[in-house]
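Note that one protein chain is taken out, while the other chains of the complex remain in position.
Every chain is named by a letter (A, B and C) in the order it is written, and numbering of its residues begins at 1.
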Amino acid sequence: MSGVQADLRAVRADVARLHAELVRYNLVAWTSGNVSARVPGGDLMVIKASGIDYDEITADQMIVCDLYGNAVAGELSPSSDTAAHAYVYRHMPSVGGVVHTHSTYACAWAARGEPIPCVLTAMADEFGGPIPVGPFALIGDDDIGASARAAVQAAVMCEDVARSVHLARQAGEPIPISEDDIDRLYARYQTVYGQR
Amino acid sequence: MSGVQADLRAVRADVARLHAELVRYNLVAWTSGNVSARVPGGDLMVIKASGIDYDEITADQMIVCDLYGNAVAGELSPSSDTAAHAYVYRHMPSVGGVVHTHSTYACAWAARGEPIPCVLTAMADEFGGPIPVGPFALIGDDDIGASARAAVQAAVMCEDVARSVHLARQAGEPIPISEDDIDRLYARYQTVYGQR
Amino acid sequence: MSGVQADLRAVRADVARLHAELVRYNLVAWTSGNVSARVPGGDLMVIKASGIDYDEITADQMIVCDLYGNAVAGELSPSSDTAAHAYVYRHMPSVGGVVHTHSTYACAWAARGEPIPCVLTAMADEFGGPIPVGPFALIGDDDIGASARAAVQAAVMCEDVARSVHLARQAGEPIPISEDDIDRLYARYQTVYGQR
Partner (left out) sequence: MSGVQADLRAVRADVARLHAELVRYNLVAWTSGNVSARVPGGDLMVIKASGIDYDEITADQMIVCDLYGNAVAGELSPSSDTAAHAYVYRHMPSVGGVVHTHSTYACAWAARGEPIPCVLTAMADEFGGPIPVGPFALIGDDDIGASARAAVQAAVMCEDVARSVHLARQAGEPIPISEDDIDRLYARYQTVYGQR
């Protein structure tokens, strides 16, 4: 088995597994939503097949595509969002993963076109500032990351703070965190968190 | 085993299994709610027996009825909503499945008699416009579909957008999606989604 | 084994099992909440031992008490709410089960001392009218029923409608259901629901 083949196998297994996190954190309903990953060292990406049940996801249903969204092997059709993911990989070389969700609270902010203000230390840690919302586009609402796992983490944390800040504002005004404190929290978190 | 017998067996197994989706998406409480399906090629339908625990649902508890709601075999009583399901099958030949839920957010919109405006791309994809609410009737709040699975999918997506739009409106006005964009999203989704 | 002994064993197993429904429907947090049942044909009741983990509940931890709340056997202390349950059984002979929960939405209505108006057909079916709230008392918030299972069902449905009506009112005024329609729904539900 060549190195690229082994890589493909590992990426497909990883992407299949990450879909379970979307279900666990209630970021998707029915068969909506998907995770994709760039294949290291090739102009390829891996993305979920379209319309697959989350309960039955296997690595075999993760489709290898080129960076224009064309499937390069297999018989299943890739996600209907593939072209949008491919566009991101083609134009943003530092992006290693993209996730598309229907997150309840994040969608509520997005439906109003309103960025989420940075009023929680966890937001400062993770995002280093407000979470912006893009202008309306026919396909939208993706989280990106250095890897597929990082993109899923961003989606999970985004929904978490979208919910807390929504609730905080229902009963009054959240206290702003100063930009200096946000910078300090973000810097600290990049340095001290996780295992080296 | 005749063809009709084999069909009945498959439909009953399918309908039993779909009830688990109502539980998973929190669309029902206790023993409320039910899924039914038209039996292909006969004036028959299959519906859950009344008052059955969701944990213990088996295909044997799915009751075969005629399209006036009379059980044609077995000793269990069919759901107390059977007559309403039967009425739909009798009058709408294109309907293959009906699902009755107590979905929290959808009920909240229905209790105010208010349709859900189409302000999310996922709504445009799935429903192609606002979700209407019927006038008050003693039995009501059913989702229909070309199959039992399609009806359950509609119920799941309906609750999902009912929740997001409810939350969006709590903090301001959602941005409308133009009718042209809704039409384009809906057309695209019918074409590109799922496996051929 | 005498008849009373066999009854006690069955009631204790049933009460232990019903606690899992409180967890499933998120009606309790940590070790709070409890279910009790009257023992048929004796001045006895069965209630959960105090401070027991829901994950580890067994029939052995269900304590047999007299109708003044005194344990009549075993070494575990019964729930700290036992006297309140016993009071109900002593004064209301038709009550066969009592359940005490910390249901989120029901507590929210109760904290304002506000009854839940009957604006959902499911409420009319189950409760036949608004759900009243008692005056403040040092121990309170119990659901009762003809059996322990009926009391748990009432608690589950109460929280379900407390949530939907809360959400309905957040965005406007729910449409009232006429008293005649409520009566008709309630009468129908008592007659046609479940297995004979």
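The rule is simple: a residue touches a chain if its C-beta (ideal position, glycine included) is under 8 Å from a C-beta of that chain, and two chains touch if they have at least 3 such contacts.
Computed from a prediction, not measured in an experiment: that's the story for all the values here.
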In the full complex, displayed partners of the excluded chain: A, C
Residue, one of A:Y25, A:Y54 or A:Y87, that touches the chain absent here: A:Y25
Candidate in contact with the missing chain, chosen from C:Y25, C:Y105, C:F127 or C:Y186: C:Y105
Those residues of chain A which, in the complete complex, touch the missing chain: 25, 119-122, 153, 156-157, 160, 163-165, 167-168, 170-175, 177, 181, 184-185, 188-189, 192-196
Touching residues on chain C - with respect to the absent chain: 29-32, 49-51, 76-77, 80, 102, 104-105, 107-109, 111-114, 136, 138-141, 166, 169-170
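As a working rule, only the chains that are shown with their structure count from here on.
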Distance from chain C to chain B - Cα centre to Cα centre, in angstrom: 30
Rounded Å distance, chain A centre to chain C centre (Cα mean): 43
Per-residue multi-chain contacts in chain C, two or more chains: none
